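Every protein chain except one is present and positioned as in the full complex.
Up next, subunit A:
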């Protein structure tokens, strides 16, 4: 199960009903790490180099702890660092099912409900996928009308 900020509770709720062993995976985005620890203060000055790493590690532990507590049963915790979409796909090499949440436009049904990272994972993961809506699912009436030439035919 891919645990990301904001959407993980929906994933946990979906996983709870499933049998089998669960792995909670969180990926620390290398871009966030870079932005946190880049020496961009006055020339030559920068914060302690390991401060960013420390904050990221702490946040990852808290996130996985919260997910494990909501799940309510034993689960393996895994933290990776890199480009999230690539790391998630790589972590799927030997799992049966990946559970992840949509992270795009939640107001209507359609392709925009998948953000760039989730889109990449859905397109490339080497396993079965369970894609859940965080919070409620949009109503069917948000479906766009069929293309014009279909209506006139």
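Just so we're on the same page, a residue touches a chain if its C-beta (ideal position, glycine included) is under 8 Å from a C-beta of that chain, and two chains touch if they have at least 3 such contacts; residues count from 1.
Here, contacts and distances are computed from a predicted model.
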What is the missing chain called in its UniProt entry, if the choices are "Two-component system response regulator", "RNA polymerase sigma-70 factor (ECF subfamily)", "3-methyl-2-oxobutanoate dehydrogenase (2-methylpropanoyl-transferring)" or "Arsenic transporter"? "Arsenic transporter"
Check each of A:55, A:75, A:97 or A:132 against the chain that is not shown and name the one that touches it. A:55
Using the definition of touch stated at the top, determine which of A:18, A:31, A:76 or A:139 touches the missing chain. A:31
Contact with the hidden chain only, please: which subunit A residues? 4-9, 29-47, 49-53, 55, 59, 62-63, 66, 83, 103-106, 115-117, 134-135
